[in-house]
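Missing here is one protein chain; the remaining ones are kept as they sit in the complex.
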Amino acid sequence: MKTDHTQPLEYSTEQNNLNILGFWIFLGAEIMLFGTLFASYFTLVDRTGGGPSGAEIFEITPVMFETFLLLTSSFTIGLGVHAMRLLNKKATLVFFGITLLLGLAFLGFEVFEFFTYVEEGAALQTSAFTSILLTTLGTHGAHVTFGLFWGIAIMMQIKQRGLTPETANKSFIFSLYWHFLDVVWIFIFSFVYLKGMM
Amino acid sequence: MKELFPRKQVMGFVFSLVLTIVALSVYFLNMSFAVGMTVLLVTAFIQAGLQLIVFMHAGESEDKGSIYINIFYGVIVALLTVFGTLLAMIWGY
């Protein structure tokens, strides 16, 4: 395999470049996936049937925690990629580890939030509004969960094999995924929660 | 230690925190729906652009043209879908 040493490791082979571009296009498709969920959410947001509305069940505190956790994790994975470019394996692993822990804490808050909703009578089946709310949040949460397992797999590979063109490429792609989830969350935070509580 | 915290990314993080706090103001301050939505739209799209350029390094490789066109196309089509759906399902109904 040809390696171009003038480039950062993650761009150093032809296949690596293909992988990165491919993942960007996948993210384009993900924009449409979440775009469709948002379109459905805005359509169904006022159709609460006999169930509660957003203003009745949303609470600012857990949402603020979730937002700051995810924003910080997006920052730390950025630092992880930076450390990777300095070929600092230990710092890369530390930053990736912090990122995944923050992601786990985010999920903890989200699970807690879901339980609260169900207790307050806003379950998945209650109304069109609760169905689309929990599906939109759940799709994002499922992405984060998937990311946790993916991130662990990549950390194990960095640990075993060091920073090679392959592991660097995977780590960079994973960082794209994680930042993207942060962007999605910003839109959920702004147009689901804040708009709903305004 | 210092080289692990590049200035650009730290500033990006601080800026994203500021944007979040500005967005939160729609909850804590009393403002009309129109003003609130404007604040949210502006902060959300700046925040997204920030992530894209500072953290995701969208413009660093030889494929930046393809990447930007791809994201731009995705955003446009997604917005058309969202607003078209609202037009057909709610506003024009």
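Going in written order, the chains are labelled A and B, and every chain counts its residues from 1.
In the analysis below, a contact is a pair of C-beta atoms (placed from the backbone, for glycine too) under 8 Å apart; a residue touches a chain by one contact, two chains touch by 3 or more.
Note that in this section contacts and distances are computed from a predicted model.
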Missing subunit (named according to UniProt) among the choices "Quinol oxidase subunit 1", "Monosaccharide ABC transporter membrane protein, CUT2 family", "Peptide/nickel transport system permease protein" or "Cytochrome bc1 complex Rieske iron-sulfur subunit": "Quinol oxidase subunit 1"
Chains on display which the left-out chain touches in the complete complex: A, B
Given A:21, A:64, A:118 or A:148, the one touching the chain that is not displayed: A:21
Hidden-chain contact residue, picked from the options A:12, A:99, A:127 or A:169: A:127
Hidden partner interface residues of chain B, rising order: 63, 66, 73-74, 76-77, 80-81, 84-85, 87-89, 91-93
Missing-chain contacts mapped onto chain A: 1, 17-19, 21-22, 25-26, 28-30, 32-33, 36-37, 39-40, 43-44, 47-51, 124-132, 135, 149-150, 153-154, 156-157, 166, 170
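We take it that only the chains that are shown with their structure count from here on.
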Where chain A and chain B are represented by their mean Cα positions, the distance between them in whole Å: 15
Chain A-touching residues of chain B, taken from the complex the two chains share: 3-6, 9, 12-13, 16-17, 20, 23-24, 26-27, 31, 33, 36-37, 40-41, 43-44, 47-48, 51-52, 54-58, 61-63, 66-67, 70-71, 73-75, 77-79, 81-82, 85-86, 89-90
Interface residues, chain A side, partner chain B - complex: 11, 17, 20-21, 24-25, 27-29, 31-32, 34-36, 38-40, 42-43, 60, 64, 67-68, 71-72, 74-75, 78-79, 81-83, 86, 88, 91, 175-176, 179-180, 182-183, 186-187, 189-191, 194-195, 197-198
